[in-house]
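Only a single protein chain was left out; the remaining protein chains are all shown in position.
Note that the chains are named A, B and C in the order they appear, and that numbering of residues resets to 1 at the start of each chain.
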Amino acid sequence: MIHDQARYTREDDALHEPLLSEKGEQTVDVRDSSPLPDDLTREELTLPNPSEPEVARHYTRLSQMNWAIDTGPYPLGSCTMKYNPKFTEDVAADPNAAVHPDRSDRSVQGTLELCYGLQEFLADIGGMDAVTLQPPAGAAGELTGILIAKAYHEHHGNDRSEVVIPASAHGTNFATAAMAGYDVVELPSDENGRVDVEALDAAVGEDTAALMLTNPNTVGLFERDIAEIADIVHDAGGLLYYDGANLNALLGRARPGDMGFDVMHYNVHKTFATPHGGGGPGAGPVGVVEELAEFLPTPHVREINDGNVGYEAVEPERSIGKVHGFTGNWLVLIKAYAYIARLGDAGLADAAAKAVLNANYLAERIDMDVPHGPFHHEFAATAGDRDAADVAKRMLDFGVHPPTTKWPAMVPEAMLTEPTEIENRSSLEDLATAFNVAYADSDEVLADAPSRTTARRIDQASAARTPRLSWQALDDE
Amino acid sequence: MIHDQARYTREDDALHEPLLSEKGEQTVDVRDSSPLPDDLTREELTLPNPSEPEVARHYTRLSQMNWAIDTGPYPLGSCTMKYNPKFTEDVAADPNAAVHPDRSDRSVQGTLELCYGLQEFLADIGGMDAVTLQPPAGAAGELTGILIAKAYHEHHGNDRSEVVIPASAHGTNFATAAMAGYDVVELPSDENGRVDVEALDAAVGEDTAALMLTNPNTVGLFERDIAEIADIVHDAGGLLYYDGANLNALLGRARPGDMGFDVMHYNVHKTFATPHGGGGPGAGPVGVVEELAEFLPTPHVREINDGNVGYEAVEPERSIGKVHGFTGNWLVLIKAYAYIARLGDAGLADAAAKAVLNANYLAERIDMDVPHGPFHHEFAATAGDRDAADVAKRMLDFGVHPPTTKWPAMVPEAMLTEPTEIENRSSLEDLATAFNVAYADSDEVLADAPSRTTARRIDQASAARTPRLSWQALDDE
Amino acid sequence: MSGSPYAPHTATETAEMLEAVGVADEEALFDIPEDVAFDGEFGIEPRTEREIRAECARLFARNDDLVEFLGRGHYSHYVPSVVDHLADRAEFITSYTQYQPEITQGFLQALFEYQSLLVELTGLPVANCSMYDAATALAEAATLADRVRSTSGDVVLIPEHLREGKRGVLENYCAGADLTVESYPMDDGNADVDALADRVGEDVVMVYAENPTVRGCIEERLAEIGEVAAEADALFTLGSDVVALSVLEEPASVGADVVVGEAGALGLPAAYGMGLGVFACKDDYLRQVPGRLVGASEDAEGTRAYTLTLQTREQHIRKERATSNICTNQAWVALRAAIHAATLGPDGLVELAHDCVRDAEALAADLDALSGVAAPVHDRHHLREFAVRTDQPAAAIAGDLEAEGFAVHVIGEHLIEVCVTDLNADRTDALVEAFEEVL
Partner (left out) sequence: MSGSPYAPHTATETAEMLEAVGVADEEALFDIPEDVAFDGEFGIEPRTEREIRAECARLFARNDDLVEFLGRGHYSHYVPSVVDHLADRAEFITSYTQYQPEITQGFLQALFEYQSLLVELTGLPVANCSMYDAATALAEAATLADRVRSTSGDVVLIPEHLREGKRGVLENYCAGADLTVESYPMDDGNADVDALADRVGEDVVMVYAENPTVRGCIEERLAEIGEVAAEADALFTLGSDVVALSVLEEPASVGADVVVGEAGALGLPAAYGMGLGVFACKDDYLRQVPGRLVGASEDAEGTRAYTLTLQTREQHIRKERATSNICTNQAWVALRAAIHAATLGPDGLVELAHDCVRDAEALAADLDALSGVAAPVHDRHHLREFAVRTDQPAAAIAGDLEAEGFAVHVIGEHLIEVCVTDLNADRTDALVEAFEEVL
């Protein structure tokens, strides 16, 4: 397939759809109409003042200049770009769900019940004993989890300073550990990107607060030695943190809790199909084993245990406190609940099966090498002596989005590909064609690519060299 | 501006987005699972069976290959393509509005009250005494109006056989009169497309059931002699029918009822901004003067007059009966109510003012001749020795929709243009540029146009010569 | 004074534009003689969108919250959320009729697919891309019959059991074409084919039957009706709806010349009667079809493209000799029906229709078990709905049921009609209880 993306071009000005500010601004004298003394106010405010029809056109046009899961395949490895069921939007739009977080528990029993229900769903799916919904994204979940681990160690009088992380892990793991005040111990991987058990054994010790791990790993391989790994960490007094980004591969087939993980986050915007919204909002609920439950953030929803039917939001005994100003990304959590309820046990297991089948089928159809396997829901193909980023740009012309490129680093010119379960065979073939044509194209063609997207190849270096981050900055030029 | 429309192309098959049937079909054995005896059922059913993600992609892609008022200007003369306020969609989506038409009046008082309120709005705006909401489109409104006129004449023992219609009128007027069993008397226009009063005088007589007129006429000119025209028709015992397609020009400034019209329809999908939906649904309420009210279709909503507060749906005394199986295009009517309530008196008058200003400004900016004036909300430019249809095709490349072409016939190579009030100056300039560039382009360029739309110039003749009206027809080839 | 919130003009812009046009103010642009100028007020206060939303929500909340067991031509099934989300895309809903096909391929293709769906469901090769509703489609079928029938004649035969409103519309359209509407009797809920055969003759231009009938009865001798009509050279027009057509006898196979009916059973929620008229027919009548047709063609690059076609039939070209006056139709509703059908797939459609048979049968049996009630009245197979005979006056029972929260049809002094679909199937037990309560 060939895809020409929509363009609305002003050739004279060398731009596509103008900025709203370029369509007309208005300056309002704030003090003119202000009920406040002048010294408490700004003088004026200058902003675009489009009419509603103009607003509608502006954003409709912008939207047409944007790729999305509803326009075609989006196989970003480790991102799990699934179809976002439309009905979950309707559920989340219920006006009765639009409540303020400071409402009394008694007055929001419906909201609390849904929270509780989702906590239970997630605990079951992850094999965890308790879940908090508060973290607003995966990385925030990581921080929550590591802070819980820290609180746990502190409570037990242990002053541990290190978090062990495999080299192939996601950047957030490292950044999280550092934010929580830990030193990062980077663990070399074995030839398959798996944890090198010997190296782990050597790295882990009495300073080890936790090992952060995702499973399957970032090239889609299951950590077969997970039981041994868990023992090593636990024996040293450390905790096991599970990065839930790849959970889609395991739904109904394996649970982090059963593998020995003590704390984990769920990326509901990956595994549970809540929309990614062009970069968020997501939600990163955190599950913990029984021993860690008392450290969960506040508030935490539980059933009322005094004989009355109902739910309450309480502060766990040794709560780490807050990781979000309120209760997290509520509108996202509703959608996750609806998605899980829609699939049920069988649907969840089937999602994993088809995600894995799709990845394997696609790998089979492409001409690139896939050095590591057997993989599950994603695979890291290598572009070999081609530049993976260039290959990706070329793929943009074929009605598909390219995979994650140049990550993880252990695979040369990696193209980390995760089609997810929602693609049918015909769109997998479209993907394969895009891979193969781009991979076979000449360097010149690749360098010129893409040629059918709204923008042609963008000069990223100059964007960083001379940052222009607002229309004000453009005006100043 | 230049606009490249989105394309999703399968070059091998020489098509854009495939038909759903081409993406995969399923044949179901109906009898297999049927609770009915075999001889009452079909054997099998073969239809596409896309997954929900595929459905979403299919229609998202198709939508991107479609022009709309939300993508840019749409100045189709006589069509009044306005911005459709989004909130009216929300109002119409209220689940409490989703009722069956056979509900008892008592149980749908809210629905009846809104119907009544809209009837009142429309009666006020048109200067009419009673309004029915039943006709599902403008043409259906015409038929309703003419049937009312017929019933009126019959009731008064008059057997009149002719409907007089100006040559420049819309095709529906002629077709309507014929459907109602009338002979059409076509009235020549004066040099400005206005009714030729002398010709009218000659044409009208005791056979005249009605004169159908739109005002401003189809080149945007007000029928200045309307009072005289009305007298002529009324003196002959005929009725005056007002085609409401151009009502947007007169909102708050003149009312058909005040001009002597006896019956009229409103195009709510033009004047009152309900979305045109790619061809419908619209709604064509009909207003009548007091004398004609007893002939309105059934059911008709009125206030309960027995001291109770409330509304009831009744059959007018000499009702013409039904023009729609139920009560009309309800979901559309709700939106019209919301729009009128949003604008109020001042907003309606301003809409007319800005619609007329925009038309006049745009005419000022284009290089083509506009033979007739002073026009109001629309004008008929002439492409002169250029082919208006070709000029229109070329305009498609510039991020605008062209006007109605080659109609009305009295203007050679007419481009009937109605920008409506929603365009701002900058989009009027875009329109003017498109007009002017296309008008100045060479015949070769025009013949090749458009070059940036999803489809290039389409062979309409062969579509009509060899009609292929279904995927089954394509399969058979 | 506030202007239209959707007219974007700032004061400066207005002033500059007026100057460019060469007038002092907007008033100067209006060429309206004083004697017909309006200087009154409508008295409509502008409101904010929030106020209107609240006002309308309050209004609609005044509608009683009844569980509807209503059908008789207006059917609701659950509309998947994806239908709303896709059909509401601005490029579809804020678009006009496809006068410039090059830039409106998306909607054209969707309508082409809608036509194809009807071709599959009816077995007839031609389907237009919508009439207003089943009633107007039926009426247009009669005028088509009048145009295409080789011999003259002026009678349109319709079943005795027919929705009142449908007959009303038909009569209004027929009057203009000098046609007369006459009904033929029923035999226990089905067409009385023998009586029909006796009646049919030279003077009959069209025979209309419905499957299922307005009382939900599935016709058992459709092919015979087709033969009776064919013998008299009368057109056989069959009325149905898209869900029923998924499982019932294929119209083409029983000799239908035209199929009309409701497609709004897919894609539309209960909409106070708003519909989507089906119109399909044989190839012979192609150039007499009312309404819009989308055809496949090619563009200058040889790529498949869609376009409105055979427009010479239509009012904007043929004027008083057009096949119909229809212009604006129900295109967006057709889009919704097509999306709904695609979402269900053939298996989903068939299952839905079969459930309509099973659920009606089960509910009838449950009601029949009550004393003072007999259901179904007709010893036929039913789809969705059926008539119920009540010992007590039907109106009183319906009134009492309404007080209990249920809406049913009263169709005779002692006749009620009840319609069950996937939307109320889970409330049938409650309905039966309510019946017991009020009997």
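To be clear about the criterion, a residue touches a chain if its C-beta (ideal position, glycine included) is under 8 Å from a C-beta of that chain, and two chains touch if they have at least 3 such contacts.
Fair warning: this is a prediction, and the values are worked out from it, not measured in the lab.
Chemist: Of the listed residues A:149, A:273, A:336 or A:383, which contacts the missing chain in the full complex?
Modeler: Here the residue in touch with the unshown chain is A:273.
Chemist: Given the contact definition stated above, which residue among A:1, A:200 or A:320 touches the chain not shown here?
Modeler: Counting the whole complex, the residue in contact with the absent chain is A:320.
Chemist: Any idea which of B:50, B:282, B:347 or B:467 touches the chain not displayed?
Modeler: Per the contact definition at the top, the residue touching the missing chain is B:50.
Chemist: Which positions on subunit B touch the chain that was left off?
Modeler: 24, 26, 49-54, 56, 60, 85-87, 89-90
Chemist: Please output the residues of subunit C touching the missing chain, sorted low to high.
Modeler: Counting over the whole complex, subunit C touches the hidden chain at residues 49-50, 53, 78, 80-81, 85, 88-90.
Following the convention adopted for this analysis, only the chains that are shown with their structure count from here on.
Chemist: Could you tell me which chain lies farthest from subunit C when each chain's centre is the average position of its Cα atoms?
Modeler: Comparing chain centres, A lies farthest from subunit C.
Chemist: Determine the centre-to-centre distance between subunit A and subunit B, using the mean Cα coordinates as centres, and give it in whole Å.
Modeler: The separation of the two C-alpha centroids amounts to 47 Å.
Chemist: Centroid from C-alpha atoms only, then distance subunit A to subunit C, rounded to Å. What do you get?
Modeler: Roughly 46 Å separates the two chain centres.
Chemist: What residues in subunit C touch two or more of the other chains?
Modeler: 5-8, 80, 82, 84-85, 90-91
Chemist: Which subunit A residues sit where two or more other chains touch them?
Modeler: Within subunit A, residues 24, 51-54, 56, 60, 85-86 contact more than one other chain.
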